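The complex appears here without one of its protein chains, the remainder shown in place.
Note that the chains are named A and B in the order they appear, and that numbering of residues resets to 1 at the start of each chain.
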Amino acid sequence: MKPLKLLAIVIIPLGIILAAVPADKTKRFKLSADELLQEAGTGAQFISPDVIADMLVQKDPSLQLIDVRTPEEFDAFSLPGAINIPLSNLLADENTNILNQDARMNVFYSNGSVTANEAWMLTRQLGYENNFVMEGGLNYWFGNILSAQAPSQTNPNEEFAKYDFRKSAAAALGGGGVVATEGSATAPKAAKPPVASKAKKKAAGGC
Amino acid sequence: MSDISKTERSKRYLNPYLGGVLLGLVLLAANFIAGRGLGASGAIKSVVATSIEVVDKNAVNTMPFMAEYAQSHSGSPMRSWLVFEMLGVLVGGFISGAIAGRLKLKVEHSPKITSRRRLVFALIGGTLFGFGSQLGRGCTSGSALSGMGVLSLGGFITMVGIFGTAYALAYFFRKNWI
Partner (left out) sequence: MGPLAPNGIISENTNFLLAFFIGIAFGWVLESSGFSSSRKLAGQFYGYDTVVLKVFFTGAITCMIGLLLMSLFGWIDLDLVYVNPTYLTSAIVGGVVMGAGFIMGGFCPGTSFTGAAIGKIDAMVFVGGLFIGIYGFAFTYPWWEKMYMAKYLGEPKISQSLGMSDGIFGLLLILVALGMFVVAEWAERKFPREEY
């Protein structure tokens, strides 16, 4: 058969296959560096510990806390309902379905904000959504929520409201000692949530 | 007699579509192995840069061209992917020509013009092409072909420039070829 015909018969189907494939399947990183920088700059991934405390008190089921510290630190103390995915293990296959989903709100936390923010940047670059960072981490948690300081008389009312809320949250969540290792109530370690339905890969803008 | 030799000679060249597929596979291999496409003018640029450096060791500081080259190439200019690739091109072309019996020292030209005229135009053409390849950041292999293979817009634009201009000027140089 004429070579041109043969060529056409082979490459047209291949072209159709390629045309049918959605764009983002062919790229590993869903966000370009510029896009990630913009998002990181807005700080929209940060969630205040007060909000977390509130959700815990209300027992909001959409919250999933993820402790990105080492297993030793996790065993010593963890927030109620938190699961442990050490940063070093973040990209393991078994964690993909937890990190790449749209059913719950994952909130990374660590001692400060750095490690948790690193986790956020990694997962965001892969195009995962619904992951957030608890601002200030456990340091802020202990310093400001569990051992909330009574505001001085001259502070605005909202400070008092915050203080009241934190006191009751601390009580509900078993606050008390500043040092994590001393008998502060540790919530029973949550087992990793059952692997949810297949992760949904949203078509990212990344072009 | 010319009919027989015409078919014989055209049999000796690969079918162009087959040649194209093979070329595409070579280009694909380059992209897969080295993360870059093929090229040619870049190798000559390396030799030029090396020679300038040999003559004037301080050229990197005095010539902006050398500074710009040094920015994108670390180490000795000759340790460049394209230099090794072009050495291979010489070998590969030679082997293919040898197998097909096309090795012959000659000036190829249309019977309507002299060898000298052909060589003069070859020199002028080469000079223009060398110069243009620097502006275009590549030649037909590096910018047009490899660029198209990765869907680069710049590569595509340069390709259109090359082919468009060649077609546009073809009439004026027709005597050299047909």
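Observations on the structure shown:
Rule of thumb we're sticking to: a contact is a pair of C-beta atoms (placed from the backbone, for glycine too) under 8 Å apart; a residue touches a chain by one contact, two chains touch by 3 or more.
All values reported here derive from a predicted model rather than from experimental measurement.
Here is the thing to keep in mind: the chain we left out touches A, B in the whole complex. Against the chain not shown here, chain A presents residues 4, 7-8, 11-12, 14-23, 25-29, 207. Touch with the hidden chain on the side of chain B covers residues 2, 6, 9-10, 13-14, 16-17, 19-38, 40-41, 44-45, 47-49, 52, 63-66, 68, 79, 81-82, 84-98, 100, 102-110, 118-119, 121-170, 173-174, 176-178.
To be clear about the criterion, only the chains that are shown with their structure count from here on.
Measuring from the averaged C-alpha position of chain A to that of chain B gives a distance of 52 Å. Contacts from chain B toward chain A in the complex involve residues 15, 17-18, 21.
The residues of chain A lying in touch with chain B in their complex are 3-4, 6-7.
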